[in-house]
Structure formats: structure tokens, C-alpha cells
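A protein chain is absent from this complex, but the other protein chains hold their places.
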Amino acid sequence: MSEITLLSALTLAMARAMEEDENVVILGQDVAVNGGVFRATEGLLERFGNERVLDTPLAETMIAGMAVGMAAEGLRPVAEFQFMGFSYPAIDQLLNHGGRLRNRSRGRLTCPLVFRTPMGAGIHAPEHHSDSTEVMFAHIPGLRVVIPSSPARAYGLLLASIRDPDPVVFLEPTRLYRALREDVADDGEALPLDTCFTLRQGSDVTLVTWGAMVKETLAAADSLEADGISAEVVDVATLKPLDTETILASVEKTGRLVIIHEAAKTGGFGGEIAAQVAEHGLLHLQAPIGRVCGYDVVPPLPKLEDAFLPSEARIVEAAESAVAFA
Amino acid sequence: MSEITLLSALTLAMARAMEEDENVVILGQDVAVNGGVFRATEGLLERFGNERVLDTPLAETMIAGMAVGMAAEGLRPVAEFQFMGFSYPAIDQLLNHGGRLRNRSRGRLTCPLVFRTPMGAGIHAPEHHSDSTEVMFAHIPGLRVVIPSSPARAYGLLLASIRDPDPVVFLEPTRLYRALREDVADDGEALPLDTCFTLRQGSDVTLVTWGAMVKETLAAADSLEADGISAEVVDVATLKPLDTETILASVEKTGRLVIIHEAAKTGGFGGEIAAQVAEHGLLHLQAPIGRVCGYDVVPPLPKLEDAFLPSEARIVEAAESAVAFA
Amino acid sequence: MTTLVKQGRIRVKRKTPGEVFECGVDADRTIATFAVRYLQHLDPSGQPVGPLPSFAEDAEVMTALYKSMVLTRTFDGRAISLQRTGQLGTYPSCLGQEAIGTGVASVMADDDVLLTTYREQAAHIWRGVTLEEIFQYWGGDERGSDFSGPRRDFPVCVTIAAHAVHAVGVASAMKLRHEPRVAVCVLGDGATSKGDFYEAVNLAGVWRLPVVFVINNNQWAISVPRHAQTAAETLAQKAIAGGFEGVQVDGNDIVAVRQAATDAIETARTGGGPGLIEALSYRMGDHTTADDAGRYRPKDEASNHQSKDPVARLRAFLDDRGWWSKEKEKTLIAKCKARVEEAKEAYLAIVPEETTAMFDHLYETLPPALAAQRNIAAGGDDE
Partner (left out) sequence: MTTLVKQGRIRVKRKTPGEVFECGVDADRTIATFAVRYLQHLDPSGQPVGPLPSFAEDAEVMTALYKSMVLTRTFDGRAISLQRTGQLGTYPSCLGQEAIGTGVASVMADDDVLLTTYREQAAHIWRGVTLEEIFQYWGGDERGSDFSGPRRDFPVCVTIAAHAVHAVGVASAMKLRHEPRVAVCVLGDGATSKGDFYEAVNLAGVWRLPVVFVINNNQWAISVPRHAQTAAETLAQKAIAGGFEGVQVDGNDIVAVRQAATDAIETARTGGGPGLIEALSYRMGDHTTADDAGRYRPKDEASNHQSKDPVARLRAFLDDRGWWSKEKEKTLIAKCKARVEEAKEAYLAIVPEETTAMFDHLYETLPPALAAQRNIAAGGDDE
């Protein structure tokens, strides 16, 4: 065990998966010689050679489609898109092909692939480097959508994603890449892809979030505690399929729900969670469901980035008004 | 005035817009000589000539990007994508460019374009011809997303969309193209792009829907009436920006809400509406919010298509249990 | 600073493409030249235009090709009539393009992988996809893509050119595993305008993948004619952008198609890199049964093309060699009709899938979150 970053945990998981299954191959722009622009694939070329770690030309549709073709032939491609903002040409392939191949061939051909991509704002990157559009992927039938929020969960969830027999979109919050270190055992233990993680027990209000916002949400929970409010924090982790039960059980206990995500509010995945609770847990609700989200605007360039990101203060405020509601 | 189909209403609106503004141009695959595969642009080439009605090569990214370029130069392109299932290469352009050009240039360059595309299942079409992924567009900042459900609304909303100074995604339910006729006055009157349409007044339950499902929802409202249940039917029409007020006012009146859409349930736009109500109208709710949606599956080929589409019966059932809830 | 714009301009000689540039000043020299070849073996009347490849001298081979083309055409006609009577969904006819699919498929190995559009029934039939399956697919039943024959072939690709990028993925898998297999991707002239096609061609070139692109240039993409699709004089030259060679063949001449395919596939198989074949053909029918070519196609175009018909051409060649007869033709037609009728009956007798089938092939194991939806679909109560 050693204290490592989320980024190193990803590398560890990929290396482990490549070790245990020779069908696992890595592909993308700058993933081989350069080890990825964030260094997530650092060292893999040296260790597994240039037939398993592949630098591709600059063509996202091709990378996505190639992965589908490889997967149909039984490989387990792990394709990196350099930033979420450049991954959109892959949507056509995910929606029309990756997520459908098994279904449309009635199980004859399958598509065990992973699309990894960094997501989110907060690292003062240039234009188009700060998107959080996870809901677009989470809406696509046939996919799994996973977002880790700690080194250990990154390791276990990525392993599970690579081993999964179906296509997985694996979204990595850049803001967390190097933000925290954690002991991670490289023990090959995967985490389940269909459960939320309750990171903190609480009794007054449930805070549901995922990805980078887990950080601010946990901080908000600390602040709330200081004010005598006990917040339960749920990290959704796997958006699709969604573990509604854990969320409902928490809301049943606390009676109050605030959903936090960095993505634009309108049509964001927070809506889905709120809707599930309004459908299946309405009677437990003692307050309106709050949502603290990114505004429905273009993620701004660095100067206005901090003003764009949902803040700890906004979360605290929303939780407090939920608790104060009577 | 004459009784026309939704399809003819669209043609009428485009002709009108082209008549009144020479910057309006039509482009897409098969839109000129063939008048579009559904004939939405029939007659426009003859009337406005081949410098305003343009058959393009088969390349959706290019069509989308070209429209952005034209719009920046002050034209008002109305681009057709042949089916929603083929429009995904346009997402990159909409998300990274169309919806952002004004913002990223701080208003120096603008993007007054319309992307039209047929959507939805129910016409026994081949694979990939039956998608309802409107939420993917409705989540994108800077866009408007409009879905008409009657000939008159198609006319007024398309006119408004073409005249709008910002990018509009205009989604046309194929199932309604020729399903009903209505008197439409070609009077150049646009409809507002920021209001829902209440199609039927009711007091017991609010049914919120859009697009093709308006048909089954109105039919369900008739059935419900026969059973003594008074259903209010709201056609959202413009998903983005969303007119939450009309929906909230209706829920305040009825106390019960069922949302109906053909798109896959998880992460669908129904979640957004449910979330808005759970946030701003919780106290009016006398029953859990119901959602009757497409399943989270690949829209099936024709043999299973009817079993996939949300049925009148499912809507009636959901409305009845909302009303029965106590 | 733009006052400089008008100054100091020297006209550089422009050449019409296809003409080799004559070097002028030292400053300006030709550094690369390219050529596109055209291959034809049988003229429209079925006469050899030169020495034939040896397979064309083999009666067994040539009659087998002919039989498969006639079966395809018989099937195709029946599919259209079934659609007209409401027994089949929208159907894309391959009338007039049979030589392409048959010629290409006939030189593929069983474990090669075929990826095609919706118009290559000829290739599928040769590869062993059953007629029932093809009916079933166009009848709106996913099980039609669960090919009983070539298990690794892709289902037909409806989203234009998307299968070109799958093909380079399949070929990459083959190459990384050092298997002597080839991916063959058949697409239309319209498809060559799409970025997917080009991205695939470019990767195929730079990774020297065992993949062969075959363009069924049937001159139309629904209503858009070939000349409105691209200014390229040939579609074969699109390969030049990927750094390899394309060849144009007479796609109504099965000898030329098969010859070019043999060469490209074996080159690819033996590590020589990718190939691209533009097969010139003609869409003799409508785009699909939902289309009316009369709206956009010059009046006599289709009938003028009759004289180039690939089936008639091969028949004439067989006749000339004395390998065929009216008698044999009669028997063949009867046999094909019978087989197609049999397939039709079998297709119509297929028991529909359960409604829940739409859930059961979505994931290897249905996520618990979807159980409730599946239950509704099965007739249970709404969530």
C-alpha cells in the first residue's frame, strides 16, 4: 500500500488489467510515448510494448470506432479522449454502435470497451477543456457511466470497467487528479459498478453528488457539522445504471435532499435523481429537493472559472435551507 | 387558411422566412432537387433557386460546421439532418461552436441558425431512424430546443426559430408529420419560443409532454375524462429555455403530475421537469410525480416498436394512480 | 498593413489535375506524382478486352459466381414485391450491383470479416447469411443480424461510413494478433464524403492495416449524384490522402472486381498494407422502396445503363465459352425462385420475439435498475 494520487491509481488499474488479460490494449492521442497529457498511461508503453499501447492519429471518431471494431474482435480497448470537450465525435459511435452492437446482433457481437476522458473545470485550462456533460453519456442505452472521486475508488472502478463485458464511459475529474493522496492496495479488487458510495453518515440532510464536487460537498458537510447539521454524503460514482436504492434509503432517513453537480443544471443528471426521489420517495421528503449545479452557461475561461464552479458556500446554504424548511 | 399537415406547415414556414429575409438559406442532404426525404423542403428549390437551397455532400459534421460559418457571416442557415440518428456528428459543432460563438467572442460573432431533424419512432423505419435524444441538445448552453406537435405550432415555432438570433435545434416528430391536418394561416405570425402550450384544461392531474407523445397524451386525457378524471395537458414545445411557470401553475391547480416522453427514461428531459417541480412546487404535490417514458433500451426495429412506445394505456394508468394516491 | 496585398504577385502555373506538372523555375519542382489505374476485363457485351486472369478460364468458378448473382437478383426482386404488399419493411435494392458483392466476397476467407452498408446482399449471400435472415432484418427483427453463417461479420451499417472506422478496428485487432486475416469494408460513393471514411483510410495507411475498402460507386447517394458529392475525378484517388493506392474497376465486370479484390485482399493479408477499390456501377432501382428516383434522376439514365448489366454480361461470357445454356438458365431460375419462396415462407412463419427481448441483449447481465422497466414491458404494472 502506498499513498497515491487518483491519477496514479488509474495507471495502476490499467497496468493490472493489462497484466491479467492480454486482450486489454490502450489507445489514444499521446498515450504511448508521452504517457498521456496528464500522464495517466505513463510507463505502460515501456512495460507492455507498442502492440498494446498505441498512439493514434488525431481523429476522435476513428478512435471511438476503432475501439468498437477491436472490441467486436474480442480485444478490450481502453481508449483515451484527451479532454471531454474533444470526445463529442465519439458520441455517434457510442450511441449508434458501441451501446447497440450486442443488442442489434442479439448477442453475437459484443463491445467490451472503456472510453476514458478527463472532465470538469477548475484547473485553469484553455477553452473547451472544462466540460461536464456526463448526462449525455448517461442517457445512452447500453452504456455504463462511471465517475471516480478518490484514488481508491478510481482504482477499483476502473478495474471493474475494464473487466466489464459491455461499454463503459469512464470520466475522470481533472480537478481531483492530483488533489488528494490515499492508500491504495494494488490487489486487483474491483469495486461494484452498480452502487453508490456513502462517504459520510448523517441524519439531517442527504447530499448526493459525484466527481470533483465530492470534494466541496465533503467540505460543506464539515462546515454543516460545525453548525450542528448532520449531513450524509453519497457519491453516486456510477451514474448508469443508477443505484436509486441507496439514495432513497438515505432520503428516507434524513427527509431532505440536495443534489450537487458541476454540470449545467438544465437537463443535468441531477434532474434524474430528483425525479427518482419525487417518484419513489416523495413521502419521505420534508423539504423541496435542492440542486446546486453549474449554471446553464459555457464554462468560462479561467478568470471567471471560480465564479462558475458550485462553491462550498452554495452547498451549505442549500443544505441549510433544506433543513430549515418546515 | 387551409387544412394542412405538420410537414406542409414546415414548408410554409420556411418559404415564408425565405421570402421575408434573403439571408435564409436551406441546406442538407437531398433537400433541394428531391425536396427532402420527407418532402419538408419540397418546392423551395424551384421557388428560391440553387443559391438558397443547397444539396450538400454526405457529411454531417461539415453541414453543421458550415452552418456555423454561414451564420457567423450573417446568413440564416436552416440545415436539415436526415434523421436524428444521423445528427450526432453535429453535437460537437453545436456544443463547442454553435452554442458558444456569441459568448466566446463576447457578442462579436453570432450564430443565427436552425438545425432541423426528424425524430422519434413509430413509422416502421429501419435501424437508427427512431431516436429521441432531445435531452442531449437541451443540456447544451446557448441553444434553444423546440419540438412542435401540431401543424399550427410547427408553423409558428419554426418561423420563430428561423428569426431567432441564436442557434435553435428544431426537432420534428416523424410520427406526426402526416398524422393530422389543421387549419394554418400563412400569416407570418411566429409563436413564442419560451412558453409551454396548455392544450387542454383540467383540474385533477397535469400531464406534461411534448412532440409525438402529445397525441397519445391527448387521447389518454379523453379516456380519463370518460372515467371522470379531468386531466390538464401541457405541451412543453420549447424544452430550452424551459417555461417552468406554466407547469408549476398547473401542478398548483391539480396537485398531481405525470410526465410523458418517448425518449429513454434515465437522464431524459422528464427528469428536469420533475426536478423543477420537486424544487419549486413540492408543497402542491399530492402524489408522487409519475413518468411514462421510453424504456432505457435501444429503440427496437419495427416488430417490437409498438411495445416500446409509451402507450395511451400506460399514461392512463399512471394518471389514475396519481389521482388515486392519497 | 494590408496595402501589401496587391504587390508582387507572380502567377504560378496551375495545372488541371490529372496532368503531370512541367517544372518551371528551380524554385518550383514536382516532388510527388500519383496515378490511378482502371481495370476492366469484360466489356459490356461480355467479350474479354485482353488476356484474362486464370480464374476466368475456370468454368466451375465462373458459373458459381453467376449462380450466386442470379440468386441475389431473384431474392432482391422478391424483397421488393414483399415490401409492396406490406410483408417487409423499407428495403434497399441492390439491383445492378451484384458483381461487386459477389466478386469481393468470393475471394474472402471464411474468417475474414466483412463490414458493409445495407446494399450488399450479394456479398452476404455468398458469405452464407441466409435469405431468411436478410428478410427477417428488413422485416424489422433484430435476429436477422444474428448471422448463422459468418459469425464475425458485422451487421449491416445504416449510419453511413461508420463501419469504415469499425473496419480499421477489426483490422487492428487482426494485425496486433498477427493473424493472417483481412477486414473488408464495402461502402457507397456518398460515404466517401464523410469524415469517418477518411479517418479510417488515413489510419489504414499509416498503420498498414490489413483492410480493403471497396466503394460501390453506384453514381447516386439517394438524390445526390456522384458529381455533386466530390470534385475528385475518381473515388479511387481518395486513397492518395491516406498514402496508399486506389484502383478503379468496372464494377459491372465481375472478372475485374474479383481480380482487384484478390490482389488487394492478398496484399493486405500478407502484410502489404491496405487497399481501396472503386467499383463503378449503377443503382438500377430506387434508393430504397421508400424512394422514388423518378423525382430526381434524368429520364433515360437507368434504361441506358441496362446494356452494362453485370448479370447479363457474365451470362454472355458464359454463353460464349459454351459453359451455359438456355436449359441451365431455366433450371437455375426455377431453383432460385424456389429457394427464395422457401425462405419467404420460413420468414413469415417466424415466431415474434417476446417484448422483453429489447432488454435481454442490451447488457450481458441486465442491471437491476432495469428490472422494473423490463417488468412493465413484460406486461406487469408500471413502476
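We just call them A, B and C in the order they show up, numbering each chain from 1.
By our rule, a residue touches a chain if its C-beta (ideal position, glycine included) is under 8 Å from a C-beta of that chain, and two chains touch if they have at least 3 such contacts.
What you are looking at is a predicted structure, and each value in this text was computed from that prediction instead of being measured.
> Missing chain touches which shown chains?
Within the full complex, the chain not displayed touches A, B, C.
> Can you work out which residue in C:Arg151, C:Arg208, C:Arg295 or C:Arg321 touches the chain that's missing from view?
In the complete complex, the chain left out is touched by residue C:Arg208.
> Check the options C:Gln121, C:Ser223, C:Gln237 or C:Asn252 and report the residue that touches the missing chain.
If we include the chain that is not displayed, C:Gln237 is the one touching it.
> Touch as defined at the start, partner being the missing chain; which of A:Gly98, A:Gly255 or A:Pro300 qualifies?
A:Pro300
> Of the residues in chain C, which ones touch the absent chain?
Residues 1-2, 4-5, 7-12, 14-15, 17-21, 25-41, 49-51, 53-58, 61, 64-65, 68, 106-110, 126, 128, 193-196, 198-199, 202, 205-206, 208, 227-234, 237-238, 240-245, 247-248, 256, 258-260, 262-263, 266-267, 272 of chain C touch the chain that is not shown.
> In the whole complex, what residues of chain A lie against the chain that is missing from view?
Touch set of chain A with respect to the missing chain: 29-30, 33-35, 37, 55, 57-62, 85-86, 89, 124-129, 265-266, 290, 292, 295-298, 300-305, 307-308, 314, 317-318, 321.
> Can you name the residues of chain B that touch the chain not displayed here?
Listed in rising order, the touching residues are 25, 51-52, 54, 56-57, 59, 61-62, 64-75, 77, 92-93, 96-97, 101-110, 141-142, 165-166, 194, 241-244, 279-280.
Quick note on the criterion: only the chains that are shown with their structure count from here on.
> Using the average of all C-alpha atoms in each chain as its centre, how far is it in Å between chain A and chain B?
30
> Indicate the whole-number Å distance between the mean C-alpha point of chain B and the mean C-alpha point of chain C.
36
> Multi-chain contacts only, two chains or more: what residues does chain B have there?
Chain B, residues with two or more chain partners: 61, 85, 89, 127-128, 266, 290, 296-298.
> Pull out every residue in chain C that's touching 2 or more other chains.
Each of 142, 159, 195, 357-358, 362, 369-370 in chain C touches at least two other chains.
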